[in-house]
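Every protein chain except one is present and positioned as in the full complex.
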Amino acid sequence: QHAHELLIKGGTVVNAHHKEVADVYVEDGIIASIGPNIVQVGDEVNIIDATGKYVMPGGIDPHTHLEMDFMETATIDDFFTGQAAALAGGTTMHIDFVIPINGDLSAGFESYVSKAKKSVMDYGFHMAITKWDEAVSKDMEVMVKEHGINSFKFFMAYKGALMINDELLLHGLERCKSLGALAMVHAENGDAVAEGQKRMIDLGITGPEGHALSRPPILEAEATARAIRLAGFVNTPLYVVHVMSIDAMEEIAKAKKSGQRVIGEPVVSGLVLDDSWLWHPDFTTAAKYVMSPPIRKAGHGEVLKAALSAGILQLVGTDHCTFNSTQKALGFDDFRKIPNGVNGIEERMHLIWDTMVETGLISVTDYVRITSTECARIFNIYPQKGAILEGSDADLIILNPNASFRVTSASHHSRSDTNVYEGRTGKGKVEVTISRGRVVWEDDTLKVTPGLGRYIKMKPFSYLFDGIEKADAAYLASLSAPVQRSRASS
Amino acid sequence: QHAHELLIKGGTVVNAHHKEVADVYVEDGIIASIGPNIVQVGDEVNIIDATGKYVMPGGIDPHTHLEMDFMETATIDDFFTGQAAALAGGTTMHIDFVIPINGDLSAGFESYVSKAKKSVMDYGFHMAITKWDEAVSKDMEVMVKEHGINSFKFFMAYKGALMINDELLLHGLERCKSLGALAMVHAENGDAVAEGQKRMIDLGITGPEGHALSRPPILEAEATARAIRLAGFVNTPLYVVHVMSIDAMEEIAKAKKSGQRVIGEPVVSGLVLDDSWLWHPDFTTAAKYVMSPPIRKAGHGEVLKAALSAGILQLVGTDHCTFNSTQKALGFDDFRKIPNGVNGIEERMHLIWDTMVETGLISVTDYVRITSTECARIFNIYPQKGAILEGSDADLIILNPNASFRVTSASHHSRSDTNVYEGRTGKGKVEVTISRGRVVWEDDTLKVTPGLGRYIKMKPFSYLFDGIEKADAAYLASLSAPVQRSRASS
Amino acid sequence: QHAHELLIKGGTVVNAHHKEVADVYVEDGIIASIGPNIVQVGDEVNIIDATGKYVMPGGIDPHTHLEMDFMETATIDDFFTGQAAALAGGTTMHIDFVIPINGDLSAGFESYVSKAKKSVMDYGFHMAITKWDEAVSKDMEVMVKEHGINSFKFFMAYKGALMINDELLLHGLERCKSLGALAMVHAENGDAVAEGQKRMIDLGITGPEGHALSRPPILEAEATARAIRLAGFVNTPLYVVHVMSIDAMEEIAKAKKSGQRVIGEPVVSGLVLDDSWLWHPDFTTAAKYVMSPPIRKAGHGEVLKAALSAGILQLVGTDHCTFNSTQKALGFDDFRKIPNGVNGIEERMHLIWDTMVETGLISVTDYVRITSTECARIFNIYPQKGAILEGSDADLIILNPNASFRVTSASHHSRSDTNVYEGRTGKGKVEVTISRGRVVWEDDTLKVTPGLGRYIKMKPFSYLFDGIEKADAAYLASLSAPVQRSRASS
Partner (left out) sequence: QHAHELLIKGGTVVNAHHKEVADVYVEDGIIASIGPNIVQVGDEVNIIDATGKYVMPGGIDPHTHLEMDFMETATIDDFFTGQAAALAGGTTMHIDFVIPINGDLSAGFESYVSKAKKSVMDYGFHMAITKWDEAVSKDMEVMVKEHGINSFKFFMAYKGALMINDELLLHGLERCKSLGALAMVHAENGDAVAEGQKRMIDLGITGPEGHALSRPPILEAEATARAIRLAGFVNTPLYVVHVMSIDAMEEIAKAKKSGQRVIGEPVVSGLVLDDSWLWHPDFTTAAKYVMSPPIRKAGHGEVLKAALSAGILQLVGTDHCTFNSTQKALGFDDFRKIPNGVNGIEERMHLIWDTMVETGLISVTDYVRITSTECARIFNIYPQKGAILEGSDADLIILNPNASFRVTSASHHSRSDTNVYEGRTGKGKVEVTISRGRVVWEDDTLKVTPGLGRYIKMKPFSYLFDGIEKADAAYLASLSAPVQRSRASS
């Protein structure tokens, strides 16, 4: 299909700040105009009728792991299958985590550039920091200034592997601040997790349920509270990935109330699932729910959804990180060896719509905010992404609120042979997905071309950094220090 | 000045969702286009250079009392002087409270229509509900459906005058919900305030300090908590006017975290002043700070600002309600007779900029959000107001962040002979104010024409009502009730 | 049995402040000595071997309604059967609520004096205040100074019947403060409850589940918060009866943390039951769980127990208020007519032991504190009651931690034909109960004599009032008011 022009007629066009019935005209992958009754310009314009449907910015998934080497294996979805799944579910961009190679950021970056060559939609990169030395510190600057990375993630868990201690975290936070890059944390107390794992094994609890039992919410809350306070001490914004528990959310809520800039990212599995699956007698079934931090007991999800509706938590990710059942089986005798991760990149948009919009928790504009706009603003690519405004990229979806969806591994687009949402149905269906002006999903059919996905560079100093310097200056001015003193005195 | 066209060049155009350097072109009072390097169309275009300055939506003040009969007198600023002051301070719209006449809504409305004839800028109306009967209930519908009012205010204080009890508040909340109107509350426990006042008088504390002492934060928190819970019980959005204390803010924060839709409005006096003035030995000085709820002890303002920066509180008002020193002197012997109210409509935009943007608490986009956009969204007039988008009203200001402002009653535009911000200076200056395309404030000079201000009708069912019905339905579906039972049993 | 002397040998004697293995010697109903190896004095001493068991102060139930006229009927347990049940369960004193007759306190008091003539154990009285006038205010003084009542209860619910408004509550709190009497509240928002009931009936939900649905936790929290703040405003201690929800507990916790003197009383039904029974298809079964505030959803009880273990909540009552199934059936067609109340006076001690001591939540000394000592201290009868000290009344129990109990209406001592704990079993058994030196329960057999129970007068100004005057004085001294001002100024 060739058409460079596209006209979407009669839908309710939704932005995070407003919704209205309007037409949307797209030219060369860019939104050219929005308004009532746009008249068709040329012959080749592809016209889509969206009457009675919502035209929204495509979803942006802030948290994915495609083709990642992890726990002696690699995630089974790569930049082709993972993105294909995304598009089929209404997500038109994702931000993946570059993992350094032996701590080397540049090597890691090159590796991901290569992995991403087969991309079928736009994507960006975060980068993990897994050790600390001068080279790492310098490479961070290179990543920010040359390679379009504006966020770095620190692991407070995975002892002996990715985990960093408080001293390094402090250095990392300070470095991020000076570069205008957003610090992200995987927040669990890794020392205690290791103790908890040992405790379970000692108790003979070696199955998937041991995974949840070994790292309870208290350990997530601890690390979340610690990261928040250290970021507050440094005065730099913080992004907490995969907020899974009420306990962690409460820490974020408290910090935000005091004016601190903390972003909390729940993931869809934490919002709509509970940990009872981990007790399933069938190992394959139980193991597919193993991720870290663990999916929590029933009740956490509802509270997280409320916090999300209120803006206490700000956007929804997936932590899409898939392993098939053969891979999961590596941990049959020891849950510590089950590769951690669940799917979600294809299901996120549908599940959030069904459990939050259809239940009245949030408005349609809120939906756009938490699935797309907020992510674009945080990672400083708004309004290129995350909006339906003139000049924005034409990453769009058309959602029919009266249609319904059904999830099953038989029909999903991930390469995984299982799906943690197996059998789930709900209201609302992404009927059309448009990636930079091209219709890539329609009539339940994908039309994608490897290599057409672009890497989106993300500039530092997003809105989260506005005023940080002024606040620092005001702080210094408030100290009434140093006090002048002479040695001779009473 | 005739020019129907206006071109603002080179400024940083700020919306709540984004800022960018761009030109803004205005035609017939409407924003016609925004973009880089807009070329002048005709000869008569008035060109304003905004290089190095911020072009922002004019402020919207959600809370004013112009020409209001109150406490045996009337506020001294009317729709001309109050609005003139507003424009000089960068506020281009306000929403005033219609007070019923002997409880009669229609009579009250007519009276305000008449008062507002001299308007020099756009305005809207809230309406107070001061008694309850069938007529009131019916008139509410008339107001909403015919007169463009979409918010009603209930007083939990002013015992014996405006105060309503819980039964009536419940009826009011339910009525608001059915009409899609936003319920607002003045939240203080009126019974306890009356006790507190008596206590102070009995102690011989008859001066302005007695005002603050008679109605401590605990009474504001009580009523705020009560209104929130009753609104939660009815499941309708709630707007708490003039949040003055940490205690009340905490109640709002708690409710929001749980997903309840509660809007908290701090006012500028509560953010930047403290109650020490009420102890001033000069009565005139002390009395000018008397308002309800009272301005609180030092410390409250900073916490409220933090909550505002975080979105826990959502917008800033003034409760502009001015009395001159002669009027305030009515209460020389008894603080209960001091007319309650302070100025602020002219100072709000400057003070918020200076104390929140210049200190690094918020970004420039946040500034637009809390002074203008959020108000427009809440009262359902966005994006006609509160945005710089094509098609929006050209209510604009140009703020020079490098200039400075100074407040004094000698030069302010209010008719009052005092100013609670007397002598205050700060950074940031509104150099130009544009009302529906006309430059009304420039070179420290007002150019206004009585009668040019329009009444802005506000439609019910704002975004705050999205999903309410679905949530109600989900609630009912969750009850597992009624249970079927037969009489013969066990 | 005649023996005036009693020697309990070898048990672990438990007080709230300490436990030790010791003998206890009782003479004429009074504890004469405690110590290791007390040697038998005379021949007629009744010796009880308590080796391996706990000797503890008998339970004191702060909240019962024996022979109370309520909702067109009367509670089925009177001062004989109710107390017999109490003794069989290890409770040796209770405090019942005198209900005024048409608001007349003296008439109410006389009526209860008469009802209590058949008492088989010691008891005290609280008094309800159901209307307000000069006579009531004066009678309160009579009750305190002449009749040994030191607590008054105010109902914030039961609209149209017992409910009082905030103005009267404020007067009541002030009156209590001046008399040194403890103000108690039944905390639910009665106006909203009435709305909630109407809502349920309108929905066709007329069964017992409608009772719970009509008065959710939010309404309990609202009234609890209100009462606490009004008591704080008056600066007098407050006792919140039957704290049933997390929401209400949180309000108490917040107030206590700030130093306010608030006592929270959970009741055993709220600690160990949940509301699922109200959905039981058998009306008789469902109806027996109807009480106000309602028993809450699963989860509340655990959190309340934690708060109790921490001293956030201070003592456990029952609100024993029994109606048999015929009486409950009055509300078959309308839950509003189901007499409110559950049993518990016989089960409290066992259930608290089993669910709190046996689970490790609290220590044995804590157990004595929450079931007996704290009640005695709050109502100012310690150490006559609530302690095993020389000179204390010999109200004692011997609990065997290795025996077990079983609850069933077939064997309980209440006159009711149902029991809300039907079939429940657990560890720990009260094997012996001693009332003022007489063994009244032993070998599962009661030996009681109507008329032997004494009325225990309770003096005002308990420890909760210590320092109140000083705090008031400090408050006044802190006001820096009145400020001296002359009229000529500025």
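For this structure, a couple of remarks:
Labels for the chains are A, B and C, by order of writing; each one numbers its residues from 1.
In the analysis below, a residue touches a chain if its C-beta (ideal position, glycine included) is under 8 Å from a C-beta of that chain, and two chains touch if they have at least 3 such contacts.
What you see is a predicted model; the values in this text were computed from it and never measured.
For the chain that is not shown, the touched chains among those present are A, C, taking the whole complex. Within the whole complex, the absent chain has one touching residue among C:111, C:137, C:165 or C:309, and that is C:309. One of A:170, A:330 or A:452 touches the chain omitted from the figure, and that residue is A:170.
Here the missing chain is touched by one residue of A:113, A:135 or A:218, and it is A:218. Contact with the chain that does not appear here is found for just one residue of A:238, A:262, A:286 or A:349, A:286. In the full complex, subunit C touches the hidden chain at residues 15-18, 253, 256-259, 303, 305-307, 309-312, 357-366, 373, 377, 382-383, 387, 463, 466-474.
Against the chain not displayed here, subunit A makes contact via residues 165-167, 170, 189, 191-192, 194-196, 200, 203-210, 213, 216, 218-219, 221-222, 225-226, 229-230, 232-233, 279-286, 332, 476, 479-485, 487, 489-490.
One rule holds for everything that comes next: only the chains that are shown with their structure count from here on.
Because contacts link the chains only in sequence, without closing, their graph is best described as a line. Two copies of one sequence, subunit B and subunit C, touch each other mainly through matching residues, since over half of the numbers at the interface are common to both. Among all residues of subunit C, none touch two or more other chains.
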